[in-house]
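Yeah, one chain of the complex is gone here, protein chain that is, but the others are all in their spots.
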Amino acid sequence: MKPSVETHNLTVIYDKKPAIWNIDFTLPTGKIIGIMGPNGSGKSTLLKAIMGIIEPNIGYSKLFDQDLEDVRNKVSYVPQRQSVDWDFPASVWDVVAMGRYATKGLFKRLSKEDHRMIEESLNKVNMTPFTNRQISQLSGGQQQRVFLARALAQNADLYLMDEPFVGVDAATEQAIINLLKSMRDEGKTLLVVHHDLHTAQDYFEHMVLLNSRLVAEGPTSEVFTKDILTETYGGTLTTLSKVASVLQEKDFPMRHK
Amino acid sequence: MEFFTEILSFFTFSEPNVKVVFWGSLILCSISGLVGTFTLLRKRSLIGDVISHAVLPGIALAFIIGQQKNPLYLIIGATITGWISTYLVDYITKHSKIKNDTAIALILSVFFGVGVLLLTHIQHSGNASQSGLDQFIFGRASAMNMSDVWLFSIVGTIIVILIVIFFRGLSLLSFDENYSQSIGFPNELLKLVLSITTVTTVAMGVQAVGVVLMSALLITPAACAKFWTNKIIPMAILAVVISGASGVLGSAISYTYNGMPTGPWIVVVVSLFAFISAFIGSKNGLLKKHLQRNKNNTKILRENTIKLFFNPTTLGETRYNFEDIFAKSKMQRATLKKGLNLLKSDKLITVSNDIFTTTNLGIEEAKTIVRKHRLWELYISRFMHLQPDHVHDDAEGIEHVITPEIERELEKELDFPTKDPHDSDIPY
Partner (left out) sequence: MIDFWIILTASLVATTTAILGCFLIMRKMAMIGDAISHAVLPGIVIAYYISHSRASFPILIGAAASGMVVTYLIQFFHQKVKLQQDASIGISYTFLFAIGIILISLFSGNVDLDQDCVLYGEIAYVPLDNLSIGGLYAGPRQVWILGTTLIIISTSVIVAYRKLVLTTFDPAFASAMGISVVLWQYYLMAGVSLTTVVSFESVGAVLVIAFLSGPAATAFLLTKDFKKMLYLAVGFGISASILGYYTAVWLAGSIAGAIATIIGLQFAIAFIYIQFLKKARISETLENKALTEV
């Protein structure tokens, strides 16, 4: 089976800090995979670097053994809910319809099939009654559901989700995790950034533990151990930070030919 | 040449009015340099833009009410509408979903529009002493008189005193607003002091520079200073000096050419200071960056060349002829020659009969760079769980970055290791 995500030496330096450094892993398909780590450990940066939203200083990633450009329509990205301005004048339907734009050209109208996908996606996240609601009038949990519906409408094989459980109510959290499990059962791969250690073990079958560098990666039963967690949450590597800061301050090339 | 003699004649104060222009623009511009330092650090530069456009309706209203050009009325009028504009920007941003930049653009242009409507209304209604209002749009320093200068000195002194009294609070507010709040500084009062001084400065400054370009006088001098220092006191002093000098030079040029508005010349002069600072400034200046890069490249070349002379078995002296060392290296011929010359002039190697021999100094250098390389390989394989075959490339780059201090830290953290991940010895 092809690996879902593969990264090689992925390194991003940001603001004189090593956001992620030398990340090297290969992830399986058809699993719910958690990306765990303390605040500022580069979880979001990792997702963005994989999706090409930020250019890594070094390294590259492959999705399903191919370059991102060749499999883009099989991959869906769910940004952090707070990353957009919810005052934007749009309805729930408008936002979910964005999930169908990728396959459409400039002029092509949304087909019956597209409309069906949008409705189905809304139904899966229990947002059908809110279809025409303005997005500024939604609660945090509802906003997150809209983002998920947009991702569902993309009908991808791999989903990269940035903190989908932040600021949502307990009912929404349960609904989301059930949804993720049913997607997994359909063979989809879900890569989820998460920070709550209490629920992690129940939610994820596979984990990536991150603290700027990769601490561990593997099935939850193997990597969710006391030692590994201590190492993940036990503070940053000060020497690494110092090196990164000299690197940026003196404008050194990371690698030279 | 004639240009310079004309400018020089300005500084001889041969005409009585020249003195007024000199002192007037010096005072106005210096104060805006001082106040601008805080607005720049608070990242509120564009607020200066709002205020400077928004004083126009105040000036027009003061003129309508006073029926003549009375500097005190004009400053009061300008201060009032200028202050209302900043208040409105904050109010709109706070109480609606309108974002800050939209509020700034809207208030700036609408206030200016009202000002233009009022000014044109006054002009068309044929008021006798209307002339002289135009000067507020682009500034005309030559229109100032001695009583203006006295007024500027008094108001300016008050502004300087206010800033000196509140200096510590204002600095902290500018660097870290939240921290200032947390240690119990009266943030609201400080903000009020800053907004009053800013608005008053702008209200006076438009006499010399005009409403359209006044914001440059708040932004540019402080930005110049930022290329030279990060400390607030030297930064404020430098901004004042640059701003004052630009003010005097700019008004000298415009005074020499009759009919030239002052504002644009002051702005061009201060912008030139900004370009010069951006090129040669000691903080982030281009030249400095360029030199740093050259230094880095030399360091990398030097270290990569001496590394070729490392003797893994005896850790001692090595001898090579050029072709041998060239075969070992992955460098271009010319690059390698340059590297060898560097080593020679630093006495790391000696040359005789085309044979390169390491000196004691060279032996130590070679050991040091290999040690750094292998320490880093070990560090990342241990702490980042990387496979031994994945660490070499990273270390090739980082070995040049490791300072002696970081090296000691690595040794300690790795407990003075003897073997790298490829099981080679780490030379001490």
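Order of writing sets the labels: A and B. Residues in every chain begin at 1.
Definition applied: contacts are C-beta pairs under 8 Å (C-beta built on N, C-alpha and C of every residue); 3 or more make two chains touch, one makes a residue touch a chain.
Remember, it's a predicted structure, so these values are computed and weren't measured experimentally.
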Of B:Asp101, B:Asp176 or B:Glu317, the one touching the omitted chain in the full complex | B:Asp101
Would you indicate which residue among B:Asn70, B:Asn187, B:Thr229 or B:Ser271 is in contact with the undisplayed chain?
-> B:Ser271
Which is it among A:Gly52, A:Gly140, A:Gly167 or A:Pro253 that touches the chain not included here?
-> A:Gly52
Which residue among B:Leu118, B:Leu172 or B:Leu340 touches the omitted chain?
-> B:Leu118
Residue ranges of chain A at the interface with the undisplayed chain = 48, 51-53, 69, 72, 75-79, 83-85, 88-91, 94-95, 98, 101-102, 104, 106-107, 134, 136-137, 150, 160
Could you list which residues of chain B touch the chain missing from the display?
-> 40, 43-46, 48-49, 53, 92, 95-106, 108-121, 124-125, 134, 137-138, 212-213, 215-216, 219-220, 222-223, 226-227, 257, 259-261, 263-265, 267-268, 271, 274, 278, 281, 284-286
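To be clear about the criterion, only the chains that are shown with their structure count from here on.
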Cα centre of chain A to Cα centre of chain B, whole Å, reads 37
Complex interface listing, chain A residues touching chain B | 9, 21-22, 24, 87, 136, 213-216, 237-240, 242-243, 246-247, 250-256
For chain B, which residues count as touching chain A in their complex?
-> 97, 289, 292-293, 296, 300, 379-380, 383-387, 390, 393-394, 396-398, 400-403, 406, 409-410, 413
